[in-house]
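Here it is, the structure, as structure tokens.
With one protein chain withheld, the remaining protein chains of the complex are depicted in position.
Order of writing sets the chain letters: A, B, C, D and E. Residues in each chain are counted from 1.
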Amino acid sequence: MAEAYQREFFNVSFPVEYVAHVEINRPEKLNAFKEAMWLNLSSIFRQLSHDPNVRAVILTGAGDRAFTAGLDVQAASTGGALAQTEDATAEPLDSARKANALRRHILEFQSCITDIEKCEKPVIAVLHGISFGLALDMSLACDIRVSTSTTKFSVKEVDIGIAADIGTLSRLPHAVGNLSWVKDICLSARIFGSDEALQHGLVSSVYKDKAEAVVQAIKLAATIATKSPVATLGTKEIINYSRDKTVAEGLNYTAVWNAAMLQTVDVKDALLSGMQKRTPRFSKL
Amino acid sequence: MAEAYQREFFNVSFPVEYVAHVEINRPEKLNAFKEAMWLNLSSIFRQLSHDPNVRAVILTGAGDRAFTAGLDVQAASTGGALAQTEDATAEPLDSARKANALRRHILEFQSCITDIEKCEKPVIAVLHGISFGLALDMSLACDIRVSTSTTKFSVKEVDIGIAADIGTLSRLPHAVGNLSWVKDICLSARIFGSDEALQHGLVSSVYKDKAEAVVQAIKLAATIATKSPVATLGTKEIINYSRDKTVAEGLNYTAVWNAAMLQTVDVKDALLSGMQKRTPRFSKL
Amino acid sequence: MAEAYQREFFNVSFPVEYVAHVEINRPEKLNAFKEAMWLNLSSIFRQLSHDPNVRAVILTGAGDRAFTAGLDVQAASTGGALAQTEDATAEPLDSARKANALRRHILEFQSCITDIEKCEKPVIAVLHGISFGLALDMSLACDIRVSTSTTKFSVKEVDIGIAADIGTLSRLPHAVGNLSWVKDICLSARIFGSDEALQHGLVSSVYKDKAEAVVQAIKLAATIATKSPVATLGTKEIINYSRDKTVAEGLNYTAVWNAAMLQTVDVKDALLSGMQKRTPRFSKL
Amino acid sequence: MAEAYQREFFNVSFPVEYVAHVEINRPEKLNAFKEAMWLNLSSIFRQLSHDPNVRAVILTGAGDRAFTAGLDVQAASTGGALAQTEDATAEPLDSARKANALRRHILEFQSCITDIEKCEKPVIAVLHGISFGLALDMSLACDIRVSTSTTKFSVKEVDIGIAADIGTLSRLPHAVGNLSWVKDICLSARIFGSDEALQHGLVSSVYKDKAEAVVQAIKLAATIATKSPVATLGTKEIINYSRDKTVAEGLNYTAVWNAAMLQTVDVKDALLSGMQKRTPRFSKL
Amino acid sequence: MAEAYQREFFNVSFPVEYVAHVEINRPEKLNAFKEAMWLNLSSIFRQLSHDPNVRAVILTGAGDRAFTAGLDVQAASTGGALAQTEDATAEPLDSARKANALRRHILEFQSCITDIEKCEKPVIAVLHGISFGLALDMSLACDIRVSTSTTKFSVKEVDIGIAADIGTLSRLPHAVGNLSWVKDICLSARIFGSDEALQHGLVSSVYKDKAEAVVQAIKLAATIATKSPVATLGTKEIINYSRDKTVAEGLNYTAVWNAAMLQTVDVKDALLSGMQKRTPRFSKL
Partner (left out) sequence: MAEAYQREFFNVSFPVEYVAHVEINRPEKLNAFKEAMWLNLSSIFRQLSHDPNVRAVILTGAGDRAFTAGLDVQAASTGGALAQTEDATAEPLDSARKANALRRHILEFQSCITDIEKCEKPVIAVLHGISFGLALDMSLACDIRVSTSTTKFSVKEVDIGIAADIGTLSRLPHAVGNLSWVKDICLSARIFGSDEALQHGLVSSVYKDKAEAVVQAIKLAATIATKSPVATLGTKEIINYSRDKTVAEGLNYTAVWNAAMLQTVDVKDALLSGMQKRTPRFSKL
């Protein structure tokens, strides 16, 4: 099964039934991202989304040093988006044409990361070691964020002269409960630890070290995987919808959603199993 | 006055001037809800909303064991919404017709709970003992949530194969400041305590036990009841409006709202009382 | 340079390069606000917004006793908005005409305070001493809020018979992560301290006393002032935009914004400086 | 069946299978509305919404002179909303308390008219004769509007000193395609005819006289009643939803809605009937 | 009274009681706009908005040849926004800094035109002769648009290489009812006449020539000026609000607005006048 998920710079394994483990695998560069990587990431999560054998996913970085150090700035400044800011020798574009090229590029990059959010299965990010820049963009597109006692976080983008544009600035104000802190970390690009991340709501649990965090994340994923996949899909979808909408819109959407989804046999199975004190087995989605 | 509020499964009392105490009263079933109960709940809160003798409300469950254990699943699976998922012998509906029947049912149920939110008077929920499923749907429609050191919370719905649909998933992302935690508790259905509830923002105060929590809730309600009812109505209304809208929309709505409401004589009374160091008496609303 | 900013009731100084310090200066009245003051405040912040020599701003109150005690109620009840609630001898307006006059007045007052939010440069509020009513309206329009161990906060408005209408009720539910606590403090008008403010997300840091808080705020402002002004402008703008919009809208806006802004030479300068371990100098905005 | 719909001031009949005809019946007063009437109207449409024997509705006024002349101003100025503007002898309310009483009253009145829009079955309004004020509020909550060559339309409200508040101002800008004309007729309160109404999109068909218009409306209703009730419910619901939302929101809602509704057997029945050149018979909803 | 409105490039007169006539006065340049003009326009409309002696406004261009030919491109390309596209000798800005300067400039220009929309009094635009570019931006911020048999319309902007940015593209899709036509005229920049403008909903009336159109516009303004100013203010405000919002939001806003505004004595005056067959005289707003 893992073979179907072979992509350069990523390992995908299945530690427990119905649980996928996606590992960013470029440890020699602190798991820094270049274009091929976000295209592969997107492709993996689009596949996981419809894979009936997967019900929960965890996302980590290979090695002990970093979840990811963020964008591979060197790669970006030679062939990527940041390169556009210098006049290429071949064809000096006027500012408006450059702007449109940049817009296309950013929209495509954002779209790759948003594929994590669109994945029908819950995704748990384990933020460990260096977790800079893109680490936040990506993990904010995940459903649950946990970290370790030594995780180093930073919204690094202002340090290279740009406003973060792959999702952090759009998702962070909806993910945590202290807007003053959001602006503090985004404007100063300072490095902070798991204590602040937990206090202000960026992560929901902090573990001793990466090993422990991974064990706990798999455990949580395994718990989620025992639930009805119809129920977890609906729960993820409706929370994401409601985050972005008024309460009245959320309620109406829920009613329309559940008009179909309450017809699942999983409800009967869950109720019966409950009475019979056994674990229900739900069919695939 | 309490007589006007007699409904099956509820006690309504008036412990302090202008303060109503609504108690869910089905302790032998852990205050679990069946259809008659949410219809009665709605009827009580619609009446409280316009009652000039009420300025603040507290909501508790009878007995020490539970605020409410949630939906009475047994009742629901024989005559209610969940029963729809099985083919009734009489008339096997096709999926689309079942879906519409479910949609109607959910919208009506949601509407009953939303009547707490629509009540013009501030409502304080005292979450104590078992507070599962519907306990969260209901208390999230209240204005202020307090709990006790032994409250057991759970967003229980995924355990019966469904996505919570009476309000928790729509209101929770707007009520607390840690979206990672929201998804953790909603996807895992795990039981958590008041420490987590306070840390992540689900409740604003935790008291030793139910008795203490009720005393403090009444005290807070009594304080609110001493304020101008024009001012507290506006405060509740504008916060709820602003939660769902942009800041610019909130500001404009506030200006239109206060265009009328600043004309109240309560302002003069409050200012005079302040200067004269006495408690103002505001007329009814 | 400070001369260009001379306005009654305000001191504006420049403690560090690119950092402006705006001080509310009416300490004999606990920095309470009358109409001339919010007009001057607006005028100062509109000027700071376009001043190429300013990249970050801090806002404090003169003296040790108060950031501000809020609206100067005495002034308001003789010549201002609250005066409208009594029949003036000259021309008794009917309720609708009074309502429109009040609406105009509130909209103008709100607009002055919103000029802090619209200021292109990040603004840090140092809440110290008495910080009542308008102190919250104003600081919630700032980007970052810090306080001291002895700050006394209160959303005071219900105590004078009105719902807060200059921004607190519209911005608070988007700024902190505990809606139950928001309603608690707004409905009870109780005084609370920095511990609660930090716990529930109203401020992001608490310092020993005003002196220390000002030092730290200037330090933070100075750090921000070393960043590319193109990057900090974008960061402030996109966070404010995203606070009010869905994630999808935030992402698209970011792409359009950065289509222009990524073309800045600051990116090249920042990258080079990073490699050369020196501090970049960005040109003015 | 008509008996179940007996309400004062209304006749309800069933001219064709699955088609209900609701007639406003106070012709001696030009079908002018007093409070009992909008309460009855609401009650009728809430019942029609869930009545499995109804698939389309037409709405007319009794007699030849008027669909309705609008609000019964005389009744309103003695016991209703407009009476509130004078000081009642019994209890002179302050402006803010009066404002809240008016707000409650308007919200309830609006809610009654909105029950036409919420009715799950398509509603066709036949505007004939005098169609002033409330005639527009009501017919804009209907799905389809037709009129006669002699219909007299007017958005009458500014002539009695108020802005129309039961729905015309909220629905008209979304119902017709000439905003300049919308403001012309709403600000001038001038009387206009079916030619303008058709040209600018207020009605979709104009017939010779009331008799002909009613015949054609019943014919259209009968056509709609031959369609799958699952399909017409979805069509009405999704158009109303989309009118109020972005295209992207409309598309997503449609996908969730049809996830359930495409499972109807009506699709198979409709396809088979199409091939066999016969009229399908759909089961009730 | 006209003296208070003296501004360069504009004539303001008062042809009828309570009616102001604003005339763009640069006929030798086909009333083309340069920066001083939109600043003056804004200043005039902000003053009219609060002037108790004005209840309706008409807007025309001086001379027979043009309402306005649009932006004075020559002026713009030497000192204004379009000049920014060339490198000025003095200080070559990088693209991002230029972008921010342009953004500030466009926002300020838009804000001046939006002051027509924000004016509390209804505004009627008489589009005559050449009505290109800015003519549409401005008239779309007016409430009612009328034209003459020889008016020449064009959304001219693509012909100078830009997307119209002072309001046409934002307001047109909400003002007319044929989106295909909107894109046709905006993408082709072709010149069209009053027949198309009327057919597709850009204007609501067409008159023989400018003289006739002005007479009729003044007549319409005079009619509006006889209505209660409380009622016309509310009508304009609520239609503009509703254009931008869902029906449910529009209804709620209307209820809050009218909570204050229904308390006007104008209702009693209007009702009495109606019964007594005389014209009511409303007091100033």
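Observations on the model:
Note that in this section contacts are C-beta pairs under 8 Å (C-beta built on N, C-alpha and C of every residue); 3 or more make two chains touch, one makes a residue touch a chain.
Predicted model only: the values in this text are computed from it and were never measured.
Interface note: of E:G133, E:G201 or E:G250, the residue touching the hidden chain in the full complex is E:G201.
One of D:D51, D:D143 or D:E157 touches the chain omitted from the figure, and that residue is D:D143.
Annotation: of E:A99, E:A225, E:I239 or E:A255, E:A99 touches the absent chain (contact as defined above). Contact residues of subunit C toward the unshown chain are 253, 256-257, 259-260, 263.
Hidden from this view is one chain, which touches subunit D at 122, 143-146, 174-178, 200-205, 220, 223-224, 227-228, 230-239, 242-243, 246-248, 250-252, 254-271, 274, 280, 282. For subunit A, the residues touching the absent chain in the complete assembly are 50, 94-97, 99-100, 104, 230, 233, 260-266, 283, 285.
Here is the rule we go by: only the chains that are shown with their structure count from here on.
If you average the Cα atoms of subunit A and of subunit C, the two centres end up 33 Å apart. For subunit D, residues that reach two or more other chains under the stated contact definition are 95, 98-100, 260, 263.
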